[in-house]
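Have a look at the structure below, then the notes.
Removed from the display is one protein chain of the complex; every other protein chain stays in position.
After this line comes chain A, so read on.
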Amino acid sequence: MELDPLLLSRIQFAFVVSFHAIFPVFTIGLASYIAVLEGLGFKTGNPVWLKLSTFWTKVFAVVFGMGVVSGIVMSFQFGTNWSNFSQATANFLGPVLSYEVITAFFLEAAFLGVLLFGRNKVPAGVHLFAAIMVATGTFISSFWILAANSWMQTPAGFELINGVFHVTSWSEAIFNPSFPYRFMHMGLASFLTGSFVVAGVSAWYILRGREVEANRKALSMCLWLILFIAPAQLIVGDFHGLNTLEHQPTKVAAMEGNWETSPNVPLLLFAIPDQDAQTNHFEIGIPSLASLILTHEWDGVVPGLKDVPRAEQPPVAIVFWSFRIMVGIGTLMILVGLTGLALRRGGRYFQSTWFLQVLRVMSIAPFIAVLTGWFVTEVGRAPWLVYGIMDQASAVTPSLTGGMALFTLIGYIVVYAAVFSAGVYYLMRVLYVGLEDQHDEEEHEAERPARPLSAAHVPFEYGEDKPSNPAKQGGH
């Protein structure tokens, strides 16, 4: 069998970036949540807020550490597997990605240590300020990353000289047409991820009768946030889709499973796209609804996949189904928000076992939604890497052989599997130990900076440092 370095490089990049993405999307939302908790604690003086903040800061530390480790590979992969792409785009992507690294280091150097280790060493206001700066810093980091990605989707502010991109306007290149939508969409996705994880974990604690008072407060906050942000995400997503329709019509055609450019296009609820036959099987749809959503007119014309040659079509089935999973989860999120509102009266939202179980399960939903969302936008622009200008085949490293690519693909899978099963396992330990018994080891530490993960004072193995019998503390 002939090993295709292009295909293997694509799989490797998809694997590494997917693995990496789940960490920052959570930390961005969580950082803002921690800043809010710190703010509430500062304002009200209620120790419950600081208890929650202390606990979630530990979780933040572990997840942030894993995000940094998994991100290291990203910054080298552009060169190892996509050297032609790197050579062509370095004038823009080099500085933009470097600014992301610089932001992250500045954040870590100046504020992360204060947030993680400084609670008892700096005035409360300074600690709050550090929490706000960390939250802001995570957004600035994502600003640069999304500017880079959006520029590849909707390139702007450049001229091509001998196949190399030269920046003619930094503001046009950074604030390229799809950037504001992607940034908003991703920001809200981070908030939703943070909310659902905190809600799910709080629900789990409440179900087990652990620290019910504090976790109820956390859950309540998250449900309010979800109530407003989940519908807001739908609206922002719609605008993002309209922007995609304008700049990347073929991607929208794949999302809708629409082969022929035509009016009155139905919204397909189910279909099996068949790229070879250039058609769908077993279509079930709502007539004209796709036209209405995309053009805001019942008989609006929606572009079809056949507008471009087969070679320039993305893999339709992946885009089509990823889009449906993402939207489906988004709809579930809106329902969770409404249900939470309905259960408000009499505080049933934290007494109803089934609702708490739903929340527990839903804590993984945002990660699936984020990944499928990225599948839509990344697979949907195939075969282009820089949309309309550079395709994947001409971007790959010329000297790369299939064997080399396979070697590192397997290698990275092994490394990530080992490292991240340890990391996720440890995260579970932190959650298991919980909010109780946060014996203040920080008191014992001398005043000194340290690394993120060491903020979580939890042993690696089970069987030690167990929380004292939970049943005794809660009202089980």
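Just so we're on the same page, a contact is a pair of C-beta atoms (placed from the backbone, for glycine too) under 8 Å apart; a residue touches a chain by one contact, two chains touch by 3 or more; residues count from 1.
The working rule: contacts and distances are computed from a predicted model.
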One chain of this complex is not shown here; going by its UniProt record, which of these names is it: "Cation transporter", "Phosphate transport system permease protein", "TPP-dependent acetoin dehydrogenase complex, E1 protein subunit beta" or "Cytochrome bd-I ubiquinol oxidase subunit 2 apoprotein"? "Cytochrome bd-I ubiquinol oxidase subunit 2 apoprotein"
Contacting the left-out chain: of A:F15, A:F42 or A:F106, that is A:F106
Out of A:N258, A:S363 or A:T397, only one touches the absent chain, namely A:T397
Contacting the left-out chain in the complete assembly, out of A:F270, A:F407 or A:Y432: A:F407
Positions on chain A contacted by the hidden chain, ascending: 65, 69, 72-73, 75-76, 78-80, 83-84, 86-87, 90-95, 97-102, 105-106, 108-110, 166-167, 170, 397-401, 403-404, 407-408, 411-412, 415, 418-419, 422-423, 426, 441, 446-451, 453-454, 457-461, 464
